[in-house]
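Some notes on the structure that comes next.
Heads up, one of the protein chains got dropped from this complex, but the rest are sitting where they should.
Letters A, B and C name the chains as they come in the text, with residue numbers starting at 1 for each one.
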Amino acid sequence: MGILGAGAMGASHAHTLASWVPAARVGAVYDFDGARADQVAAGTGATALGSADELIGSAEVDAIVIASPDPLHAEQVLSCVAAGKPVLCEKPLAADESGSQQILDADDRFAAEHGRRLVQVGFMRRYDPAFVALRAHVAAGAIGTPRVVHCVHRNAVAHPAQTSDMNVTGSMVHELDIVPWLLDDPIAAITVRSPRAASEGVLLDPLVALIELAGGVLCTVEVFVNARYGYDVHCEVVGDHGTARLTPPAGIAVREPGSGVGVSGVQVTGDFVGRFADAYRIELASWVQAARRGVVDGPGARDGHLANVVAAAGVESLHTGARVEVAPFSLAHQ
Amino acid sequence: MGILGAGAMGASHAHTLASWVPAARVGAVYDFDGARADQVAAGTGATALGSADELIGSAEVDAIVIASPDPLHAEQVLSCVAAGKPVLCEKPLAADESGSQQILDADDRFAAEHGRRLVQVGFMRRYDPAFVALRAHVAAGAIGTPRVVHCVHRNAVAHPAQTSDMNVTGSMVHELDIVPWLLDDPIAAITVRSPRAASEGVLLDPLVALIELAGGVLCTVEVFVNARYGYDVHCEVVGDHGTARLTPPAGIAVREPGSGVGVSGVQVTGDFVGRFADAYRIELASWVQAARRGVVDGPGARDGHLANVVAAAGVESLHTGARVEVAPFSLAHQ
Amino acid sequence: MGILGAGAMGASHAHTLASWVPAARVGAVYDFDGARADQVAAGTGATALGSADELIGSAEVDAIVIASPDPLHAEQVLSCVAAGKPVLCEKPLAADESGSQQILDADDRFAAEHGRRLVQVGFMRRYDPAFVALRAHVAAGAIGTPRVVHCVHRNAVAHPAQTSDMNVTGSMVHELDIVPWLLDDPIAAITVRSPRAASEGVLLDPLVALIELAGGVLCTVEVFVNARYGYDVHCEVVGDHGTARLTPPAGIAVREPGSGVGVSGVQVTGDFVGRFADAYRIELASWVQAARRGVVDGPGARDGHLANVVAAAGVESLHTGARVEVAPFSLAHQ
Partner (left out) sequence: MGILGAGAMGASHAHTLASWVPAARVGAVYDFDGARADQVAAGTGATALGSADELIGSAEVDAIVIASPDPLHAEQVLSCVAAGKPVLCEKPLAADESGSQQILDADDRFAAEHGRRLVQVGFMRRYDPAFVALRAHVAAGAIGTPRVVHCVHRNAVAHPAQTSDMNVTGSMVHELDIVPWLLDDPIAAITVRSPRAASEGVLLDPLVALIELAGGVLCTVEVFVNARYGYDVHCEVVGDHGTARLTPPAGIAVREPGSGVGVSGVQVTGDFVGRFADAYRIELASWVQAARRGVVDGPGARDGHLANVVAAAGVESLHTGARVEVAPFSLAHQ
């Protein structure tokens, strides 16, 4: 395996592959920050290479994981496809719609010519045991017909470079993928609003979205990237005769003195690595196993592009205040 | 005290007054169903009278609780004001805006002439210890500046006569009052949507609303009057550095076999009487104490009318699909 | 009503009676600390009297609530019985077995002569809605035959004068009453142990008890009077096909930064007044209503004495390390 990007996410993926995925060996790492690449390479017995192209082209590298900055995703994924190598790219698949459209086209062409696809996008929630159990519970009819979904997605602290648009394209994009997946129903329209903040002009955070699925289900989403107290993801599906929701990940609960009064409750994970450790492990293992069989059985280029299309609609809604319908593409091709 | 209406709510109020409110004695009851009135009267040592007018006019009756059908509220409240007697009217204060406007005008005139107000509306949540604690926690700055509120309001089964409009005017009206009260900030705009149901044309249920407060806070509301599993009210306020939310009322938790797999959790109350028993008790006691001092210190005619104005905007939004701003009245006079 | 003792408990009772109990009026207060008595008297429209005897003997006082220091209970309750006045005495009914035996004898004699009893002991948990619901759930057979009970009883901080014996006689005494009441089954044997503390010779805290009911059920109890983080009471009954347990009282839950990591959970009440506010209110109202009917329908002298008998066995066990069977009295007379 080759790893592009040796930041927190790339390092985590490298470590997970080395520790937990039987069929994989981390052979090469590249990061524009050479020291960071060296460190990850050293920890996994890999070699740090001098460029992304060198890594993608290396005969030693059979498949690539991309965890580089979002603006680099499109070009790097396209290079992998050009090289005929399976690639798992962190979300978003590309920084904008046009990038993910190019990737989808390239993957489609490769599939037409070689009978297999190459691109998977890192929507790891689809592998989280709780999300999987939630989807199965709903699909089994245990809550009746779904009517409403409530999502909350909070980060402790956002990267200083985070923009309001990225709150949709880089954060809410998880909900834009997972809700259609949960209910097997694409998004038809989206409205995104932000509460007026004390200091206008800065990051619009939190955001609240009202999403309509093609089948009529309504979904509320809160994305809050500077929620301070931790990384916290909730999702409840409300059906005709019951509801089902995620529980927090296994861990410990505490009873301890608080501010003025005690508190009894669960500890909240600090970041996505802690919250979705299982999901990342299962995602990588499944992807490697599928790649060895010559297939992609996780979220593919079409899913990555579709989420980008909806995210672009969400950004438009955030700027205009209007409800934005999603282009026919998504419904026709789902 | 005189009680108008001897259905579930009126019977509950009569019983609560008789059992828990030192300064009150239930003296008279009226219901169009005489047998029902007799039963409540017998249980509280009161007399069943022959008409609402007789009760309101009775020299034995110092103050009136109205728990009759919604369409009768306006006329009965106006009669109480005309008789110069304090009245606690169940929500909604009137079935429509025009009714509550008349009541507000009458109460204003009475106040101008006699230096006191007479009308309180039964927004009992303002007396619920959990809601009170939530408001105090937010007001104390414990979560920083509030940004988002999430409300859920579910009934087990709606009355067969419930209409889609009543889901707003009779059910969501609780949120339309309590959210502004929680944050001390009036509602500026409301959007109400319903998921497309399997059988169009019937009750639009659940509803999802997106509410904007004048100060910029966003609020999502789910109202679901046929949620089946119980009567369940949630509210979370999300602030700059933490969140606070209601807990379920005290009761028991169980671990028991479920459908295929066991479940461990709290029992959900079946109706509002169980959920808000404390709140009703405190509401009535506070109202009686204030009435004896010649004041109204709970939600008054203005609050009841304001909630009706917003509810009417919500009904308009439900029918048109558009976001509806609330008339300047509310903000100017708040 | 007369109130003996104007500390936290007495003040709370006086306030509750004045605010919530229709049929009662607080007329007289006595405390050895005159200023404290004056304050409570002023807050409830009562008169501060010069001695306990004066209060008990006053023609203005129909019934007495005792919230004075434990060592004074026996003498004061006996005076009330001698005066023929209903008395609600805080737990423990007397500081030792001999005291409660005398009270039981006096109450028995009064009952034989006058056909009514006078003594109730302040086991307020019997009135707590959650404990009441727990008992009803078990009695209804919802968990099958009960087999095991787990109790936890924690205080934030103990009074500096608290002794190891008082951890049993004054704290665990609540469990010694409530568990037999929950299951309608008396205690047959008790073993009380303490973990070895860092500084031996000081307060033995926490305590762990293993209690055997006559019917064969086993019960574990943790009493921890300096648990720091709050006042926290748990109880789970484990039956043949399910379990049931108390939930915390209604209030708010928070998500906030914690020590190093965030926490999401319920706030814990600081003391018993907060935890059992409902229970105290219902207890006092029920007692007053029963007293007006000339009966005692709550926990009586026999219950108070029985709990003292078991507490004495518990103290013996704590000192000897041995399992102590409870004298035949309890089983024969239950």
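Basically, contacts are C-beta pairs under 8 Å (C-beta built on N, C-alpha and C of every residue); 3 or more make two chains touch, one makes a residue touch a chain.
Everything numeric here is computed off the predicted structure, so don't read it as measured data.
S.K.: Hey, which of A:I143, A:V225 or A:V315 is the one touching the hidden chain?
M.R.: That would be A:I143, which touches the missing chain.
S.K.: Can you say which of A:H73, A:R154 or A:R255 touches the chain missing from this structure?
M.R.: Reading the full complex, the residue touching the unseen chain is A:R255.
S.K.: Who touches the missing chain here, C:D38, C:E222, C:D271 or C:E316?
M.R.: C:E222
S.K.: Using the touch definition up top, pick the residue from C:G10, C:G27, C:P129 or C:P206 that touches the left-out chain.
M.R.: C:P206
S.K.: Kindly note down the residues of chain C that lie in touch with the hidden chain.
M.R.: Residues 142, 145, 147-148, 150, 152, 191, 193-198, 206, 208, 210, 212, 215-218, 220, 222, 224, 227-229, 238, 240-243, 259 of chain C touch the chain that is not shown.
S.K.: Which parts of chain B are in contact with the chain that was left out?
M.R.: Per the touch rule, chain B residues meeting the hidden chain are 156, 228-230, 232, 248, 253-259, 261-270.
S.K.: For review purposes, identify every residue of chain A that touches the missing chain, sorted by number.
M.R.: 19-24, 128-130, 133-134, 137, 142-143, 241-257, 266-267, 278, 285
Note that in this section only the chains that are shown with their structure count from here on.
S.K.: Counting only Cα atoms for the centres, state how far chain A is from chain C in Å.
M.R.: Going by mean C-alpha positions, chain A sits 55 Å from chain C.
S.K.: What's the distance between the Cα centroids of chain A and chain B, rounded to whole Å?
M.R.: Averaging C-alpha atoms per chain gives centres 42 Å apart.
S.K.: Centroid from C-alpha atoms only, then distance chain B to chain C, rounded to Å. What do you get?
M.R.: Spacing between the chain centres: roughly 37 Å.
S.K.: So which stretches of chain B touch two or more other chains?
M.R.: Within chain B, residues 142, 241-243 contact more than one other chain.
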